[in-house]
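Missing here is one protein chain; the remaining ones are kept as they sit in the complex.
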Amino acid sequence: MSRIIVMTSGKGGVGKTTCTANLGMALAKAGQRVAVVDADFGLRNLDLLLGLENRIVYTALDVLAGECRLDQALVKDKRQPNLALLPAAQNRSKESIKPEQMKRLIKALTKVYNFILIDSPAGIEMGFRNSIAAAREAIIVTTPEISAVRDADRVIGLLEANDIKAVRLVINRLRPAMVAAEQMMSVKDVQGILSIPLLGVIPDDEQVIVSTNKGEPLVLEEKLSKAGIAFTNVSQRLQGEKVPLMDLSIQQESFFTRLKRLFGM
Amino acid sequence: MAIPLISDLLERFFGPAEDPHSRDDVKRRLKIVLAHDRLALDPQTLEMMRQEIIAVVSRYVEVDFDALEFSLATDQRVTALTANLPIRRIRPLGRGADQPIAPDAEAPKIELASQSEILAMDAEDSAAALKQFDAENPVSSDPIHAPLDIDRSGLDDEDSDADESLSDEVLSDEAESDASQSKENEPEKAVSQSVAEGADVDASEGAVKAVGTAKTDVTEPG
Partner (left out) sequence: MVPDFSSSQRGYQEGSHLSGGPPDGAYPENTPAPDGVDFNNFILEIEPEPASSDSASVQTKPESNPNLQVQFKSEGGRLLLILPPAPEKSRNPVYWEELRRQLKERISGGERFLQPHTPVHLIARDRLLDSQQVQEIDSLLSDAQLPLKRIYASRRQTAVAAATAGYSVEQQTTLGHLGQGQEASRQAMDEPLYLQTTLRSGVEIRHRGTVIVLGDANPGSSIVAEGDIFIWGHLRGVVHAGAGGNTQCRIMALHMQPTQLRIADKVARSPDDPPAQYQPEVAYIGPDGIRIALATEFALADLTTQESP
């Protein structure tokens, strides 16, 4: 059966769209047929992270208005043909689409795609409600910071209230050095507080910015960065494989390494 | 490359100044804030609930208002409200278990205090209130309803070592109003425990007040 997963967080800026883009691409690389759906109407970004912004001709709203077929609106990735994007409209707002309409779109996608990842907007208003309308599973993305965790907790409660019980956690932008220095919550801390099963941990990685600039998801790199490896691991777990967590322990800087760093070397 | 300041150099060699335990801070704060978020009750409603709980319990037993604690805790996505209500004594059964309490029955004569009132309450007030209550609820002489027939399991005052910190005045006031109040040790134990934890005891005003200050419940609105 097709897996329908919403990526959500409550808080904005924690990395939902980055996760959607990279997980979608990683799953596609592994041979799954993946549709990623941008549910952020009015402030769309998924197209940018995938580097597909130039190829959008029709959006989900055009499909719903009957101006084109769903397959015409899907943007198929030339780098990875297993992956397709259903773009949101940029010139509308989140009130332009209703949950029932989302359901019709997703239902049609299940005829062709094994995995449907829905990129939810931030917040808990209409956009969020639209994004969860058709979802069966949810991935909560959070960073190990107090506001993100609080918002994630709220969203978990809302998901439970909306009968989405399969909710799993991805902790993004972890900084092992700060955790070691007792200045950031650890994976255990966050997972213990939120009390939902852990799906994966993505370390903070400058490469994310570079990949966004280029419109090339991290997982497409020849030599995967740490975050790229982490995303790939998550995608494997989603497919049922048991993959242990990466060792994100930091190497303590030697005195000379520090010295070099001090002088910009 | 800019020449770093000496302080920068030092910091870079030896790491930033220790700011210990912000991780502990954040965990602690999150647990508290999530307990409240998950309960999803606004502070006014929470306060009303607290007062109603006290009122209901007070219909059956006499609650030591100054020593009671309400707190919220959360674990594994379940939120628990804990109410710690020390019992002075079980209410004499003039209004007893075999008599249904009419819905509009009079509330206990000890007026339910607001938080500020609890804080302000001192030993004399509570003793006086107690006096009034006892006057209006005479102890029945029916042997079956003997007020001293109380299950004291768990309420025994084994560790009465902290008793000394209470002023004799407080003890004697309460002993005055009801002879059977010799078993007052339980609330005093609760009181004295809190007192022993470092509240400032003003002997004349009684540990009652200090306890209220030291052990305010967590749920008060700001």
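Just so it is clear, A and B label the chains in written order, and each chain counts residues from 1 on its own.
Methods note: a residue touches a chain if its C-beta (ideal position, glycine included) is under 8 Å from a C-beta of that chain, and two chains touch if they have at least 3 such contacts.
For clarity, every value in this text was computed on a predicted model and none was experimentally measured.
**Q** Sort by label and list the shown chains the missing chain touches.
**A** A
**Q** Consider the whole complex, including the chain that is not shown, and state which of A:Arg79, A:Arg136, A:Arg154 or A:Lys226 touches that chain.
**A** If we include the chain that is not displayed, A:Arg136 is the one touching it.
**Q** If the hidden chain were put back, which of A:Ile56, A:Ile97 or A:Ala148 would touch it?
**A** A:Ile56
**Q** Just name the one of A:Leu50, A:Leu105, A:Ile118 or A:Leu218 that touches the chain not displayed here.
**A** For the chain that is not drawn, the touching residue is A:Leu105.
**Q** List the chain A residues touching the unshown chain?
**A** 1-3, 33, 42, 53-57, 63-65, 69-71, 74, 81, 90-91, 100, 104-105, 107-114, 136-137, 165-166, 168, 176, 179-180, 186-188, 191-192, 195, 197-200, 234, 237-240, 242-250, 252
Operating definition for what follows: only the chains that are shown with their structure count from here on.
**Q** Using the touch definition from the top, list the residues of chain B that touch chain A in their complex.
**A** 1, 4, 9, 12-13, 19-24, 26-27, 29-31, 33-34, 37-38, 40, 75-77
**Q** Could you pull out which chain A residues touch chain B in their complex?
**A** Answer in residue numbers: 145-146, 149-150, 153-154, 156-157, 179, 182-186, 189, 193, 195-196, 255, 258-259, 261-264.
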